[in-house]
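Yeah, one chain of the complex is gone here, protein chain that is, but the others are all in their spots.
== subunit A ==
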Amino acid sequence: MAAITSIKNLRLKFPGVESLLFKDFSLAFKKGEKVLILGPSGSGKSTLLQVLTGIIPKSVEVPMKAEEVCTPDSWGFLFQDPDTQFCMPYADEEIAFVLENLQIPKTQMESLIRHYLEQVGLDLDDTHTSIQTLSGGMKQRLAIASVLALEPDVLFLDEPTAMLDPEGTRDVWQTMKKVAKNKTVIIVEHKIEEVIDFVDRVLLLSDQGEIIADGSKQQVFSGYKHVLAEQGIWYPGVWEEYLLAQNQSRAKPAIDKAMPMISLDNFSGYRGKAKKIEVNRANAYPGEWITVVGKNGAGKSTLLHALMHLIKVKGTYQIFGNDFKKLKTISDYAAFVFQNPEFQFVTNSVYEEAAYSLQLEKWPQEKIECRVEKLLRSYKLENRRNDHPYQLSMGQKRRLSVASAIVKQQPILLLDEPTFGQDAKNTFSILEQLESLRLLGTTIVMVTHDSNIVKHFATRYWHIENGKLAEDGSPAEYIEKEALLTAVD
């Protein structure tokens, strides 16, 4: 069968980078194929998709040369970030935007908009719904609907679920399986658990932009597992293997329950006048790792904000027996790591960033140097010391944000989805860092969607439901509950 899209001897180089990203790269896809492209970050997966569609060099100017680029006649492209693929404020207007581009008469638009929304399972009472009010998973499905409006033969998906929670991820892939049955689909994705039964061909790229493997999923997954692990790809079974390799049964040391680090009683947090989070009674002890779980918008992040006293709070909140109102600054006792590390950076170099809090405290220069050097080494950032924090890779940024938050060695560490969007390698390295802090007696309170973290790293979980702490249990209880839920399904 003839190839529906192909490139021959592609050479491509980003300005300012010394080496070629692709050198004499050739690739072809057949009609109806479902292909998954894997590779470490920086291997040019997204760039490849953009070349195959002609976005490079038509929309994004990147110097490139190829003997032949054959782009499909009709294609659709689904991007990673749900917030940056819409140009209109309302759902119907966004799909209408595509229909306008295709010069479809106004009279047909309304029924077509309904048709595409139905296809992706978005049952909006009113198609004129503000996109801002949709959840991430719904936004991505709306994006699929607007891509379907192009009636494409080939779909290009560039990590469409990287920024979604597990529920949204599942919804997106279920939708995709339904709507793309007869289409050619080319997918770049890190989290492959949900995609794997959808694709039939897997391509593995090296960080040099070369094809390491190209074949059926069975071939690639059995023959190249070590490469997948090395590249930090979330292949199925990566958690099991990691836990097996760790083996030295991570005996969780007895938690010292003499004195709670955090003690909450009738505690509530407010945004404006509205009560957004409520905790009847909860304690957290030194050496505990508490994962905060719950649906999107349940109030998980709000709980952390309340503990950090970023929002108005009421009730009893004691840190090591002291009422929080009597403490001068909570940041002496608790460190906070945000979801987007970039917002946390306040200086112009990695070193300065890590040293910032200590310099505010007016530590002697030698002591700062000693502490920061040690910290940068243990977070594998010593080689990037003089770079601007924005120049780091995703994983490095995350590590720096944790390092600069804990530099004062506060006894409490609050984290808002620190492993979000990270590959397997980065995730495990962050978790190990946190584990070593926990062993030193730090109390960790961490918001996460990853049930594996709850099961294998946490010592306890808090389940937030509708702005209330609804459950407080051990990982064993969590596993039991999860088993019960799947049994019901």
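Some observations on this one:
Simple rule for what comes next: a residue touches a chain if its C-beta (ideal position, glycine included) is under 8 Å from a C-beta of that chain, and two chains touch if they have at least 3 such contacts; residues count from 1.
Definition applied: contacts and distances are computed from a predicted model.
Its record in UniProt calls the unshown chain "Energy-coupling factor transport system permease protein", which is the match among "Iminophenyl-pyruvate dimer synthase domain-containing protein", "Carbon-phosphorus lyase complex subunit PhnI", "Energy-coupling factor transport system permease protein" or "Fe-S cluster assembly ATPase SufC". Residue-wise, the contact with the chain that is not shown comes from A:Val98, picked out of A:Val98, A:Leu303, A:Val350 or A:Ile430. Screening A:Phe86, A:Trp173, A:Phe198 or A:Trp239 against the full complex identifies A:Phe86 as the residue touching the chain left out. Shown as candidates are A:Ala245, A:Met259 or A:Leu310; the residue that touches the absent chain is A:Leu310. Against the chain not displayed here, subunit A makes contact via residues 50, 53, 55, 58-60, 76-77, 79, 81, 83-90, 92-93, 96-106, 109, 131-133, 146-147, 150, 271, 305, 308, 310, 329, 331, 335-336, 338, 340, 342-346, 356-357, 360, 390, 404-405.
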